[in-house]
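Left out: one protein chain. Kept in place: all the others.
Take a look at chain A:
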Amino acid sequence: MSRSVWKGPFVDAYVLKKAEKVRDSGKNEVIKIWSRRSTILPQFVGLTFGVYNGQKHVPVLVTEDMIGQKFGEYSPTRTYYGHAADKKAKRK
């Protein structure tokens, strides 16, 4: 069953605090978080979070199309490298 709308999106309070602090300071900093369950909110757009995957903090630059997803979705706990072949990387 999905979460009741009246409750609003769930975000751990410390994530909000840390994000606000970095936004106010204007620093280029990775915000280390362990809360994979927190929802990505519109005020997080443009910030880079280091989302813990059990081993390390994976940098996640939040963009508009990620709003409403959970942080954990962008920090997989298992890594498969595969082959480079003709795969491309785009600098944003």
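Operating definition for what follows: a residue touches a chain if its C-beta (ideal position, glycine included) is under 8 Å from a C-beta of that chain, and two chains touch if they have at least 3 such contacts; residues count from 1.
Please note the rule applied: contacts and distances are computed from a predicted model.
A.B. asks: From the list "Metal ABC transporter permease", "Ribosome maturation factor RimM", "Methylenetetrahydrofolate reductase" or "Glycine dehydrogenase (Decarboxylating) beta subunit", give the UniProt name belonging to the chain omitted from this structure.
C.D. replies: For the chain missing from the view, the UniProt record says "Ribosome maturation factor RimM".
A.B. asks: If the hidden chain were put back, which of A:26, A:54 or A:82 would touch it?
C.D. replies: Considering the complete complex, A:82 is the one touching the chain left out.
A.B. asks: Which chain A residues would touch the chain omitted from the figure, given the whole complex?
C.D. replies: Residue positions of chain A that touch the missing chain: 27-32, 48, 50, 56-63, 66, 73-76, 79, 81-92.
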